[in-house]
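These notes are about the structure you will find just below.
Missing here is one protein chain; the remaining ones are kept as they sit in the complex.
== subunit A ==
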Amino acid sequence: MVTLVKQEMYKLLHKKSTPAVSVVLLIIMTIFGVLSKTNPKYWGPKDMFVSMYTGENWVVLFMIAACSSIIAMEFQYGTIKELLYRKYYRGEILVSKWITMLVYSIYFFVLTFVYSLILKVILYNSKFKLSDTYANNHSIVETQVLGMVGAFLSVWLILSLVLLLANVFKSTAAAISIGIIGYFALSMVSGLMFVLMQKWDWLKWNPLNMMNLPSQIVDNSYHKMTLLSTPEMVWGSLIYTAIFMAISYVVFKRRSV
């Protein structure tokens, strides 16, 4: 298994897009850092820091692309046979890809977290302290870390779906578009969804509602709309992720190549 993960990492690191994406992420965060310094009215320095200078949103996009490509490229390049007729088992091949993506997503979260701290120190060292109260009795840094934990869980909910779709359609395009739409659909349909949930209570268990976890974890009053407690949402996210992963596993094991 270690060998397989190493091989996946080797492929990931040798793609030109991999280093490029990290550089782009840092550039974008820097731009928003500078904007919040020059135009604090539109981009509040504390809000920008808590949202990691928009880094989190970009991480989701990049991870959706990476997850769909790590599966679909093997079908696209015809390399899936080479992967499968070795002494390893199919399940191991798939799990090695998941582990690689898990490591990659942790890398991204750590990178954005550390870089937002660096930006904060450079741009606002004396303006505000991390321990200042931000909202809901949480300090700034607490808010940021809690938001990150929530984001990590809901990102993986989306990623597990993307991994499944890439597996089913063997194409990056379908997996990426549905992943992105799924992620951004939330803000568009959540109003309607909340209304419908008032009518049909069981709707609160739908996966899109779980995506509100990052907001609710920071601001408990969200509970009134999501109708779920925070632990329920944590478990809900984990269970949906597990279900999507399990379907992926079955599909991958049964596929004829």
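The criterion applied here is as follows: a residue touches a chain if its C-beta (ideal position, glycine included) is under 8 Å from a C-beta of that chain, and two chains touch if they have at least 3 such contacts; residues count from 1.
Here is the rule we use: contacts and distances are computed from a predicted model.
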"ABC transporter ATP-binding protein", "cytochrome-c oxidase", "Putative glutamine transport system permease protein GlnP" or "STAS domain-containing protein" - which is the UniProt name of the missing chain: "ABC transporter ATP-binding protein"
Omitted-chain contact residue, chosen from A:Lys37, A:Arg90 or A:His223: A:Arg90
On subunit A, residues whose C-beta touches the chain left out of the figure: 3, 7, 10-11, 14-16, 73-74, 77-82, 84-90, 253, 256-257
